[in-house]
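Got a structure for you, questions after.
Shown here: the complex without one of its protein chains, the others still in place.
Entry: chain A
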Amino acid sequence: MSESSGLQIDWAGLAPLVIVFVAAFAGLLVEAAVPKARRLPVQVALAVAALASAFVAVVVNADKNGAVFSIGGTGLGSVVIDGPGLFLQGTIAALAIVAVLLLAERRTVRGGDFVAEAAVVADSAADIEQRREDGATEIFPLTLFAVGGMMMFVTSGDLLTMFVALEMLSLPLYLLCGLAKRRRLISQEAALKYFLLGAFASAFYVYGMAMLYGFAGTVDLAGINQAGVSSGQPRMFLYIGVAMIAVALLFKAAAVPFHMWTPDVYTGAPTPVTALMAACVKVAAFGGLLRVFNVGLASSAWDWHLILTIIAVATMIGGAIFAVTQRNIKRLLAYSSIANAGYLLIGVIALGDAVGQTMFYLAAYGFTVIAAFAVVSLVRDGDEEATHLARWAGLGKNSPGTAVVFTILMLALAGLPFTSGFTAKFSLFAAAVQADELGLVIVGVVSSAILAFPYLRVVVLLWLSEPAPGAPTVNLPSPMAGTVVAAGVAATLVLGVAPGFLLEIVDQASTFLNT
């Protein structure tokens, strides 16, 4: 084959995506071929093996820099492998392994958190009947599709590939949100809400992409960046395009004012799915934001800096203030996730100076929040999760181990030293100060102080309040959920006490291709 023509594909670079997508399809075949009773172990093993090998493939690719597809030595933008892309892929894969284990938890509640037949009318006789059945195992291939979409999202080099990835990660999530076995109507409502708003966001994205294409004559991010300097088209196209793309991405990232869906969806979705969204989707959304703004829009930073700053401030303050008034642990974590999106936006605004630190924050936050949701799924009133905070009163007396774990996680979210919450905040804020964003850092610190109050109230409830009569029980987790909690807490503490190794990695992996 001649060098000058034909498509060359860097299969090694593509391997993480290929592995996950192939496994997802294989998962669908498993649904058809394997008897129901044996599907769960097969699906879990398949998913974990796929994600683990994807992670290994990412590690093998480390230090690689370049486009996956190229024609005659010229790289095509569609999928690019670079430091941030690989780090984020690896983070998503690692977090997804943990999330899959949580999805597979079947011991805390009979049959797991997922409905067996989603098509059965909620609360009908048939529905009550099927509550005793095991949950559907389709959730695993769905999760793999979503995770593959996320991993593609963070390595997309042009807007079109990014759009495909966006849909790829979103559609399975809409479904997963609606599959709760308990309180199905709330779960379905959450799914519908997420879907409708998500569809809106996608529409915005496509319009924005069209505008940017009109402005730059290309959907390639690097090309758009160049056009920001050289294009003769009216700049209005750029403004509208950036605004619309930003709306779509900030929607996924749950930034104010595009956050409305977050509390409802986080509450309504089955808790393992919420964990997946809070950890992995967050990483993917911010990975996308980092890439679009660093690679595609760095040259027009003056044009969007102010509006993004306003959004970051609103997100930090809004998330923190709303969190104070919450009485439901999942809603509390949802608003906390919004506030954290605000801190991460500081990293996006600071551009190249803070890419590594933003990624570190994403990894640290992901593990903490996944463990927090895992604990939430363990504290139960009978068969249902006890999500109302009043029900958590005095948990420290009855289940000190769980309470200790949750206290550590809350202190980490509050950013106390010796937890990953502190190291992440410190490195991110330090990078932002270096990038002359001192004002945003001060807002971030004030927001953290406000946000500490709801976290602390949870700790008060756990330890200082008397248990309510008929207090919820903590179901002993099977090795699955136990591993999730242990991994999350271990990561929280290790990254809090000895973050050196990861700081070094993100430092090396902080340069995007084509910037």
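Just so we're on the same page, contacts are C-beta pairs under 8 Å (C-beta built on N, C-alpha and C of every residue); 3 or more make two chains touch, one makes a residue touch a chain; residues count from 1.
Note that contacts and distances are computed from a predicted model.
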Protein that the absent chain corresponds to, by UniProt name, given "Sarcosine oxidase subunit alpha", "NADH-quinone oxidoreductase subunit M", "Peptide/nickel transport system ATP-binding protein" or "ABC transporter permease subunit": "NADH-quinone oxidoreductase subunit M"
Touch criterion as defined above, residue of A:Asp63, A:Asp123, A:Glu384 or A:Glu504 at the omitted chain: A:Glu504
Touching residue (missing chain; options A:Ala430, A:Ala468 or A:Leu493): A:Ala430
Contact with the hidden chain (one of A:Val445, A:Ala468 or A:Ala486): A:Val445
Contact footprint on chain A, counting only the chain that is left out: 411, 414-418, 422-423, 425-427, 429-430, 433-434, 438, 441-442, 445-446, 448-449, 452-453, 456-457, 460, 463-465, 498-500, 503-504, 507
